[in-house]
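Okay, structure first, notes after.
Heads up, one of the protein chains got dropped from this complex, but the rest are sitting where they should.
Right, chain A next:
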Amino acid sequence: MNDVAQLARLMQGNEAIVEGALAAGLRFFAGYPITPSTEISELLAARLPLYGGRFIQMEDEMASMAAIIGASLAGLKSLTATSGPGFSLKQENIGFASMAEVPCVVVNVQRHGPSTGIPTAPAQGDVMQARWGTHGDHPAIALCPASVQESYSLTVEAFNFAEKYRTPVILLTDEVIGHMRERVILPQPDKLNVIDRKKPPAGLEKYYPYRPGEDGVPAMADFCENYRFHVTGLVHDESGFPTTDADVAEKLIRRLNNKIMDNLDDIVLSESWLTKDADIIIVAYGAVSRSAKKAIKEARVAGFKVGLFRPITIWPFPEKEIAVLSRQAHTMIVPEMNLGQLKLEVERAASGRSRVIGVNKVNGELITPGEILDAIIKQ
C-alpha cells in the first residue's frame, strides 16, 4: 500500500478542518458549542491532548475568542470554531486580534439567519460580517472552502496566513460543506507547507513588538520569551504602548490594512473553470459553486459559453480577477444563499462592463443546479 492510499479517508468537512488544523500545528482550541460547527470542538477535545495541545470549552463565544488570543500570545497556534450567532459575539475580540496583531484562526460554519434562523440549515449570510463585523477599519482575510478536501487545505492555509501576516483569519465555510462526507487525501505531514510566525532574534537591546519589517509585519515574541512587552487594543506606537497621537494612529491603521492589501498576489486564491471562451461567468463560492459547476456542464451541452469563477479567498475580494473577466463577459451571474452580499462586490469590480445578476435564496436550502441553469438560459 502506498502512502497516498494509506491516507485517503472518508470524512466530514468539519472533521477535515480538525485534521488540517492539527497538521498546521494547532495546539490550543477554545470554543463554545453551536450547530453546525460543534463537531470541530468535539473532535479536538479528543485529539488535541494526544499532541500535547490544550482544549477548553469556554463559557461563551467572547471568552473563546479571548482565550485563543491569550494562548497565541503565549506562543501556541490557536483556533476557535463557531457559527452565525457565535460569530457575531466573537467580533469584539476579532477586532482586538486585528489591532494587536495576534495570529489566530476563526472557523465560521455559516448557518441560516439572521438571529437563530434555522440552526441546521445552510446559508452564506455572513459574507459581509466576515469583512466588516468588528468596528473600525481593519483588515480581513476570509477563505471559503467548496469541498471536504479544501476544508483541510484551506485550514492549513488559514494558519499560514495568520502566522505570516500576524492577523486573525476567518475560514468561512457553510453547513453543506461542514456536514458533507467526501473522500479526502491527507498529504504526508512533511509534504505540507507550514508557516510559523516570524520571531525577533534573542539579545536585542530593545524589542519593538510593533516595528514592522520590510513586509509590513512586525516580528512577534512569545510572552515570557526573551522580552517583556505590552499588548493593547488601544492605538499604540511601535513599542506597544498606547498613544493618541494622530500621526501614529493614521500610520498604524494604514499599515494594518496595507500588510494585507500589498500582498494580494499571495493571499487571493481563486479557481477559474471553463472561463476562456465564456461570455457568461458564474461567480460562486462555497457549496453553491458545486451547483454552479453542474449547471455549467449542462449549459455547455446546450451551447452556452459559460464558465465559473470561484473566489476561494473571499476577503480580500478578488477584484482584479473579476475586472479582467468583466471585459470578456456580457453577464455575470452570482448565485448565493443570501440576498446579494457578494453580488455588490462583483458589481463594483465589474464597473458596469458586465451585467450582474443575482440568484438568491434565503430559505435554508442549497441553490440547485436547475436554478442556476434557468438564470443562464434567460441571458
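Convention: a residue touches a chain if its C-beta (ideal position, glycine included) is under 8 Å from a C-beta of that chain, and two chains touch if they have at least 3 such contacts; residues count from 1.
Operating definition for what follows: contacts and distances are computed from a predicted model.
Asker: What is the missing chain called in its UniProt entry, if the choices are "Cholesterol oxidase", "Response regulator transcription factor", "Branched-chain amino acid ABC transporter permease" or "2-oxoglutarate oxidoreductase subunit KorB"?
Answerer: Not shown, but named in UniProt as "2-oxoglutarate oxidoreductase subunit KorB".
Asker: Out of A:10, A:185, A:204 or A:234, which residue would touch the omitted chain in the full complex?
Answerer: From the options A:10, A:185, A:204 or A:234, the contact with the absent chain belongs to A:234.
Asker: For the chain that's not shown, point to the residue among A:66, A:154, A:177 or A:282 touching it.
Answerer: Here the residue in touch with the unshown chain is A:66.
Asker: Of the residues A:204, A:224 or A:302, I need the one that contacts the missing chain.
Answerer: A:224
Asker: Looking at A:12, A:41, A:78 or A:167, which makes contact with the chain not pictured?
Answerer: That would be A:78, which touches the missing chain.
Asker: Please give every residue of chain A in contact with the chain that is not shown.
Answerer: 27-28, 30, 49-50, 52-54, 56, 58-60, 62-64, 66-76, 78, 92-93, 96, 223-224, 227-234, 241-242
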